[in-house]
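Every protein chain of the complex appears in place save one, which is left out.
For reference, chains read A, B and C in written order, and residue numbers begin at 1 within each chain.
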Amino acid sequence: MPLKYRSLPELRRDIDTCNLELLSLVIKRAKLAISALQFKDKVTDDVFDPERQLEMLATLVKANQGPFSDDTIVSIFRGIFQHILDLMSQERKTTLKVHRKQGDPDQIYEINGHKIGDQPIYIAGPCAIESEEQLDNVAKVLRQHGVIFLRGGAFKPRSSPYAFQGMGERGLKVLRDVAHRYGMVSVTEVMDPRSVEMVAIYADVLQVGTRNMYNYPLLRELGKIDKPVLLKRGFSATLDEFLFAAEYIVAGGNYQVILCERGIRTFTKETRYTLDISSVPLLRKMTGCPVIVDVSHAAGRTDILEPLVAAAFAVGAKGVMLEVHPCPPVARSDADQQLTPEEFVKLKDNIHSYIMGNLPSD
Amino acid sequence: MPLKYRSLPELRRDIDTCNLELLSLVIKRAKLAISALQFKDKVTDDVFDPERQLEMLATLVKANQGPFSDDTIVSIFRGIFQHILDLMSQERKTTLKVHRKQGDPDQIYEINGHKIGDQPIYIAGPCAIESEEQLDNVAKVLRQHGVIFLRGGAFKPRSSPYAFQGMGERGLKVLRDVAHRYGMVSVTEVMDPRSVEMVAIYADVLQVGTRNMYNYPLLRELGKIDKPVLLKRGFSATLDEFLFAAEYIVAGGNYQVILCERGIRTFTKETRYTLDISSVPLLRKMTGCPVIVDVSHAAGRTDILEPLVAAAFAVGAKGVMLEVHPCPPVARSDADQQLTPEEFVKLKDNIHSYIMGNLPSD
Amino acid sequence: MPLKYRSLPELRRDIDTCNLELLSLVIKRAKLAISALQFKDKVTDDVFDPERQLEMLATLVKANQGPFSDDTIVSIFRGIFQHILDLMSQERKTTLKVHRKQGDPDQIYEINGHKIGDQPIYIAGPCAIESEEQLDNVAKVLRQHGVIFLRGGAFKPRSSPYAFQGMGERGLKVLRDVAHRYGMVSVTEVMDPRSVEMVAIYADVLQVGTRNMYNYPLLRELGKIDKPVLLKRGFSATLDEFLFAAEYIVAGGNYQVILCERGIRTFTKETRYTLDISSVPLLRKMTGCPVIVDVSHAAGRTDILEPLVAAAFAVGAKGVMLEVHPCPPVARSDADQQLTPEEFVKLKDNIHSYIMGNLPSD
Partner (left out) sequence: MPLKYRSLPELRRDIDTCNLELLSLVIKRAKLAISALQFKDKVTDDVFDPERQLEMLATLVKANQGPFSDDTIVSIFRGIFQHILDLMSQERKTTLKVHRKQGDPDQIYEINGHKIGDQPIYIAGPCAIESEEQLDNVAKVLRQHGVIFLRGGAFKPRSSPYAFQGMGERGLKVLRDVAHRYGMVSVTEVMDPRSVEMVAIYADVLQVGTRNMYNYPLLRELGKIDKPVLLKRGFSATLDEFLFAAEYIVAGGNYQVILCERGIRTFTKETRYTLDISSVPLLRKMTGCPVIVDVSHAAGRTDILEPLVAAAFAVGAKGVMLEVHPCPPVARSDADQQLTPEEFVKLKDNIHSYIMGNLPSD
């Protein structure tokens, strides 16, 4: 089947000519494909129309006179079509709302006069709200040391149906009251699409936990509110899936999404999850939404939080999230990974000199 | 610090005596711990009371006079306490509803006169219901070849908010009508706690997809209905997390849970997910609920479905789930992994002789 | 940039014509590429010549007059070139020795009058050879029950340099003597390229452990001997990497490779590794070499070995490998996953009826 050539240069000349012919044809073909987007609904139609592709493949197979087998022809053209589909998706993606367009600046959201997405911030507080006293104890210290964003869970997704599930609406009230008392911004999780409206009454930022990243009815509901949503990456989600989850919210009209890397599930044993530090710069290239890092859940232990916070800031995260509890050993959840307020303050005060001390002298 | 001994036998005698003393003490201690269960609410209280443990550890540290450091004492006793907590949890777990108790038989559920959990079954049908004609075409062939359980999605959880999301309630009606026409049992997914009631009107078995295994509000809602729930394993869930998810349903009063292994996310590239075949015998040891295997999603390709079905039956799965579509290349979702009705029939008719042909002659 | 069309049918006509033009050009281009294989050394040259590709891309970019950006042109042609490279690799792969060619039968190797690759077999024996008595005890029972292949390690790759590393050459002699005594075929691991010649004197089948699948100097050395090599899949190896490792042996002239799936490293906790059962049919499609399954290492526990053996046979494995030790609790390695000879015999005698009992009645 292969053609015979006397010399490689001779062959290469023919290949070059053929490449140029292909160039014009492919350009022509891609332009035709993109023209087809005019006849598609941007939101409801898939770019890919399998029936139409089948039809085109059938036509090509019918025209095939060898020497390649029909299977080979189908394989080659599936390849080319895929490439063209990618171009079409890209064409459309540039119209996806969550993607960063050429030259787009970082998104900055303002909440009660405070900003997220601008200067890097700390988000801290207990895993679960257990009482007003507990939350107040933490919040007071945090605020004294310049932390504005106060986290605390009132609804806790727990593996066991019999484990402590959070204080519910009572906890939300505690969170609101304590946050108001100290002029802080409150962040709390919502798990149920039916609770979104209620949680939005009490909290400033609504959080979607890692177990709910694929919970599309919940995400759609969050697309209807007018408060920032802190969306955690599913612990086995690809970045594409993560961005699509964000798009569910944005598609509904709520543009204020904060993306949070919080560790992925791998074979490693030394940490609870594996912090995927590369995801931060990758996400920042893909979207203008602020990207933050939850170091506490990633590590599942407190003895390496200082370096992980350092890493998160170094790669360009717009914030870090940490669990802080007045007495971690008696915490009703995540006892091993929570810092005391004092440990947190020490970490925060120390982080600049910690990083500086690690850099090459240059 | 270590004691000096002249000979190993001499040392071992002392160790044996010490072991026996430990035996009586540990038994005594464990009995005391289990007694404490009397003072706990079985459903709302954690077995683990961290505040009390902290108190006990403090007492022990105070009593410690060396030669071990306080840290070592805390570490040793955390270990012993954990062991005792495990015993307590086990004690309680035997009261967990989803766990198989000594001598418990396999659960068998009856649906419209058909059984699941008894003789192994096939559950087949298209990924998504696309039209009455499409579903009827498939169902007719399946029924002719002895398949009773008809699957088809009316609500599809798709990564992209703009991809085809299913026909919704219109699809449910199609499913109900076609299933009735051929005397089949219908299986379909539900994603939103607010839709459970509605889906339960049309479908015989309600399915929870892999992305919703951790969706606890949905699971709780499914605990209130009186129809079997087919619960898919999250693609990165441990078996403990899987059983706890089932317990969310059972805790609500719905005892009819079917567990479905459907592949886990790993580093492999050749299949869409990695079928975790070991999970079937492990789950069967842990629970009496029927365990089935979705081979189509695990493989993400059709050319190895026959061996995977063979493996699923061989390890004791009570059913296999397969995607069957009248024309896979034009399917609106999962085009690569659906069989035509003819391919499915061939696989089913062939499976006995396929397996027999592979066994050692012996 | 996109062309304007009045109607979709009109656009589609133009697309169809363009497709057909592309068809002839792509065929022409692919044939030119395959012609280039004539000027390449099959063994030493990569199919991919990056310098040449760069040159071609430069020519194309130079010819590009829009409307696509240069980057887009490069991206499109990288795609097409990749597709053509795939075709070239496939063309060459059909000349790769380990790949199954159209119509190739299963490979069958004969060792001392016994066959592997034909009827499924059992390979059994202790993890490590600890003494002649230990091995004899096991071998006697195995042989009485029809097992021909006796495994036992004399060189053990252990994580710790201070753990028991095997009896070395003394163990090899024990293995040879016991295998001869009962007319069995011996299987043992080799770790060091410098030991291959020596191990080949004593053993009938040389095994490469999972930790050494990427040990290319060792594989090359095994390409020089005339005995079958049992190659275990690296516990994080893709199937392509696995086959390439086999090709290292075959490229050296030793065609007798046995491939062994033994579990991959994933996030799961309940088993030591995750048995990748799908790899068996996938490998069998790709190569004619016998594929076997080491169920003991995959599971790391004995209570699910019966179903895993059943699964391995059901999917078409040509053998299963099991660790059998006269007294597992005192084993010097892998104590948790070894069967007693009695347990093994029971499993083997039972496997047919176990599988039959699990199949649908049909």
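The criterion applied here is as follows: contacts are C-beta pairs under 8 Å (C-beta built on N, C-alpha and C of every residue); 3 or more make two chains touch, one makes a residue touch a chain.
Just so it is clear, the structure is predicted and the values come from calculations on it, not from any experiment.
Of the listed residues B:18, B:201 or B:356, which contacts the missing chain in the full complex?
Going through B:18, B:201 or B:356 one by one, B:18 is the residue touching the chain not shown.
Touching the hidden chain in the complete assembly: which of A:35, A:266, A:287 or A:338 does that?
Considering the complete complex, A:266 is the one touching the chain left out.
Given that one chain is not shown, which residue among A:8, A:34, A:111 or A:277 touches it?
The single option touching the absent chain is A:277.
In the full complex, which bits of subunit A touch the chain not displayed? Write them out.
Residue positions of subunit A that touch the missing chain: 119-122, 146, 236, 238-240, 264, 266-271, 274-282, 285, 298-299, 303-304, 306-308, 310-311, 313-317, 348, 351-352, 355, 358-362.
So which bits of subunit B touch the chain we can't see?
1-5, 8, 11-12, 14-16, 18-23, 25-39, 52, 56, 59-60, 63-64, 67-68, 72-73, 76-77, 79-80, 83, 87, 265-267
Contacts of subunit C with the missing chain: which residues?
The list for subunit C reads 42-46, 50-51, 53-54, 157-164, 191-194, 211-212, 214-217, 220, 235-236, 240-241, 244-245, 247-248, 251, 265, 329-332, 335.
FYI, only the chains that are shown with their structure count from here on.
Compute per-chain Cα centres, compare each with the mean of all protein Cα atoms, and return the closest chain.
B
Taking each chain's centre as the mean of its CA atoms, which one is farthest from the centre of subunit C?
Result for the farthest chain: A.
CA centre of subunit A versus CA centre of subunit C: separation in Å?
The separation of the two C-alpha centroids amounts to 36 Å.
In subunit A, what residues contact two or more other chains?
Expected reply: 265.
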